[in-house]
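Of the protein chains in this complex, one is absent; all others appear in place.
For chain A:
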Amino acid sequence: MTRIKRGYIAGKRRRKIRLFTSSFRGAHSRLTRTITQQKIKALVSANRDRDRKKRGFRSLWIHRINAIIGKNKKKQYNRYSNLLYNIYKGQLLLNRKIVAQMGILKGNCLRMIANEIIT
C-alpha cells in the first residue's frame, strides 16, 4: 500500500478550537491537548453559570433590599418579608431587581411606595 498522510483534516478541526481559546492564559492557549480540554471546561462553566447568574443576582438584590430596609425603615419597623408580602398583597408587579435599583437611585420613591403599602 502506498503511504497516505492524514493531511490537514485534524489541523482544520484543531484550528477552530484554537481560535476559541486564543485569549486564555499561558499553556492553555498554546498546547494542543490542553486547548481541547480547556475549551470543554469553558463551555461547561458557561452553561452552568448561566443559571447560577440568575441565582446570584437575585441574592444580590435581596442583600441590597435588606440593607435599605435596615438603614431607613427602622422608624416603621419593617422587615424584608413584610415588605415583599405587602407588595404582593398590593398587587404591585415589582420584582426584587426593580426594588433594589429604586433603593439605590431613587430612595424617596421607595419610601413613598412603602408608606402606601403598609398602611
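Note that in this section a contact is a pair of C-beta atoms (placed from the backbone, for glycine too) under 8 Å apart; a residue touches a chain by one contact, two chains touch by 3 or more; residues count from 1.
Here is the rule we go by: contacts and distances are computed from a predicted model.
Name the absent chain by its UniProt protein name; which of "50S ribosomal protein L13", "COQ7 protein", "Kinesin-like protein" or "Eukaryotic translation initiation factor 6" is it?
Record says "50S ribosomal protein L13".
Just to verify: which one of A:Arg14, A:His28 or A:Arg64 makes contact with the chain not shown?
Among A:Arg14, A:His28 or A:Arg64, only A:Arg64 touches the chain that is not shown.
Of the residues A:Ala10, A:Val44 or A:Ile104, which one touches the chain left out of the display?
Only one listed residue reaches the unshown chain, and that is A:Ile104.
Provide the residue numbers of chain A that touch the chain removed from this figure.
60, 63-64, 66-68, 70-71, 74, 100, 103-104, 107
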